[in-house]
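A protein chain is absent from this complex, but the other protein chains hold their places.
Right after this comes chain A.
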Amino acid sequence: MDYLFQQLINGLTLGGVYALVALGYTMVYGIISLINFAHGEIFAAGGYLGVILLSYMASQGVMDNHPWFGLAFALILAMGYCAMLAMAVEKVAYKPLRSSSRLSVLLSALGMSIFLQNGLMLTQGVYDKAYPTEFTHGGFEWLGVRVSFMQIGILAVTGLLLVLLNALVFKTRIGKAMRATSQDKVMSALVGIHSDKVISTTFAIGAALAAAAGIMVGLYYGSVRYDMGFVPGIKAFAAAVLGGIGNITGAMIGGLIIGMVEILAAAYIPHGGEYKDVFAFVILIGVLYFMPTGIMGENVDDTRV
């Protein structure tokens, strides 16, 4: 029982992180029908920026005295940096192809992914980079379950970001403009929405969430590597498809399901841990086969961007 509870908490943590990454895929798809292959690399860039900032602050003693301040600072800076990086990627690799075929843009995204991943490798090296984790120790026992402060922190930040994103998309002016643009670009232009700006903002928001996820994964697993964006990227993409690509609520639910399944399968299926990466793909194939529009697919609800 305690074991199950422990696994559920772990699943929630991991699922929340997948949800954050999945949102970037789903929002970009919703607005320009592009599977942004470079999104996983933005997540990795966030993880790297996190390790660079946190290591520096640790060396200056900031992390000993004000660990939460240091974390928040790293998080916000990485989110801002990755938002700008993604806007630059969009401008260079996607915007000039706005009126080209979808395949051209897709190939451009693939190229961008390879370019960014190699860029990370060349500048940061091929080896794992360890996160400073001294300050993440500590935690408590609760109903026989060990919960680290780090895990609480990740859950809290994830939850906060998901709530903020929902408010942004469904309550604000720019959120409404995003949804309008995704539904009808001609009509949104006729009411005065500058779609290039909205598209750029969408990339920025997705990237900021991915950057936060990158840092949290780094903290959770203790290290980052230049190719860390690939597997979580595909899992998050599977989560987005599972939820119904283009659907915000769907991406959140899909992320949680993929995270949960991965953790529970690793815990309860014999040798499950060895193939934990397989489950996301099994789900992806199953969804594509049996319900291609996903859980929150068309006509189910309104939360497609």
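Note that a contact is a pair of C-beta atoms (placed from the backbone, for glycine too) under 8 Å apart; a residue touches a chain by one contact, two chains touch by 3 or more; residues count from 1.
As a working rule, contacts and distances are computed from a predicted model.
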Record-based protein name (UniProt) of the chain missing from this complex, from "ATP-binding cassette domain-containing protein", "Cytochrome c oxidase accessory protein FixG", "PqqA peptide cyclase" or "Carbon-monoxide dehydrogenase medium subunit": "ATP-binding cassette domain-containing protein"
Hidden-chain contact residue, picked from the options A:A130, A:V163 or A:M187: A:M187
Full-complex contact with the absent chain, from A:Q7, A:S113, A:S195 or A:T249: A:S195
Residues from chain A at the interface with the omitted partner, ascending: 173, 176-177, 179-180, 183-184, 186-195, 302, 304
